[in-house]
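Removed: one protein chain of the complex. Kept in place: all other protein chains.
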Amino acid sequence: MKEDLMDIICCPLDKQELELTVDERDGDDVIDGTLTCTECGERYPIEEGIPNLLPPDMRDDIPA
Amino acid sequence: MKEDLMDIICCPLDKQELELTVDERDGDDVIDGTLTCTECGERYPIEEGIPNLLPPDMRDDIPA
Amino acid sequence: MSAGDAFDEWARQGKDQGMEERHWHTAKHVLSQMPVEEGDTVLDLGSGSGYAGRALRETRGAGRTYGIDAAAEMVHNARSYTDDRHSGFLRGDFEHLPFADDSVDHCFSMEAFYYAEDPHAVLGELLRVLRPGGTFYCAVNRWEENVYSHEWEELVGVPMVLWSEREYRAAFREAGFHVAGQDRIPDEETEIPPETDFPTEDWETREAMVERYREYGTLLTVGVAP
Partner (left out) sequence: MSAGDAFDEWARQGKDQGMEERHWHTAKHVLSQMPVEEGDTVLDLGSGSGYAGRALRETRGAGRTYGIDAAAEMVHNARSYTDDRHSGFLRGDFEHLPFADDSVDHCFSMEAFYYAEDPHAVLGELLRVLRPGGTFYCAVNRWEENVYSHEWEELVGVPMVLWSEREYRAAFREAGFHVAGQDRIPDEETEIPPETDFPTEDWETREAMVERYREYGTLLTVGVAP
């Protein structure tokens, strides 16, 4: 995901701000990392450049 | 003009309410009459069933 | 000569019905998209023969439709074409609408908007009379991108607005409308003669005629009152 997505994304549950932790990047493209809700603490993985912002109970695959 | 048009028409100049004087009618269809602005007093003719609500300075024909 | 005088003359010659027939190719598609519900009050700006109001009464259950036109003969003809008094007509100028604020649900206009002397005034008036959520369906086949429409001003003999598609959107927004969409509606029905008939009286090449009718067609801009 391009880092400017941070301007507009939020936690799908409580719509609060997310904090980005980057594990791997390619310029301003975040390849691996984590988005953490600043309010509820829920964590959303970024894998292969794609943030997974499904509500946790819809996340069927094993998070990275 | 059908009389229920009175619900929504107004003076084209100052947008104030109009008062209807009927000279000839056919049921609720007003064939001949006058619409008078309750605010500025401007008069608008109804002829052959058709109200002429052009601003007076655009009215080129001789009013009834 | 004012637009009103020119169109009085047209109406006397019965050209209102010719326009209806030609414009219907496109107008029926435009009308069918309008979000008109049963009982709605709909305005037709520059109503000519008045077909739009009649159609919306018959097919969509509009409660009342009003055609407004500056030309006396147009309005007289329009009234004479229907017995349905819920489809009414009045003479007036669309830059000075004789309707109360928020009194109209939707407005349609076909091949009329570009005759406005002050098109911004028309948009301002419409925004005033439309209720929140009311739409303005503005169809014109004279506009910048349609190069074939540039010469009309000379033909009709009155000055005419010639905006681009972007300028239409900008002017709608400037007046306070939300722009919901913009589209070119092709005329699929005007007959285009075979290659061998060209040049015709009106068209140098078949290609140009196809482009004019099937590609450019009519520009529809849809505004929504906030």
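We call the chains A, B and C, going by the order they appear; numbering starts again at 1 in every chain.
In the analysis below, contacts are C-beta pairs under 8 Å (C-beta built on N, C-alpha and C of every residue); 3 or more make two chains touch, one makes a residue touch a chain.
All values derive from a computational prediction rather than experimental measurement.
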Revision key, fill the gap. Result, missing-chain neighbours among shown chains, is A, C
Revision key, fill the gap. Touching the hidden chain, out of C:12, C:28, C:96 or C:169, is C:169
Practice item. Would you mind spotting which of C:120, C:150 or C:178 touches the chain that isn't drawn? Key: C:178
Review point. In the full complex, which residues of chain A touch the absent chain?
Key: 1-2, 4-5, 7-13, 15, 28-29, 44, 48-55, 58, 60-61
**Study point:** Absent-chain interface as seen on chain C, which is shown
**Key:** 32-35, 37, 132-133, 135, 137, 169, 178-183, 222, 224, 226
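Here is the rule we use: only the chains that are shown with their structure count from here on.
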Revision key, fill the gap. Chain A to chain B, mean C-alpha position gap in Å, rounds to 65
Practice item. Would you mind pulling out the distance in Å between where the CA atoms of chain B average out and where those of chain C do? Key: 25
Revision key, fill the gap. Expected list for chain C, residues touching two or more other chains, is none
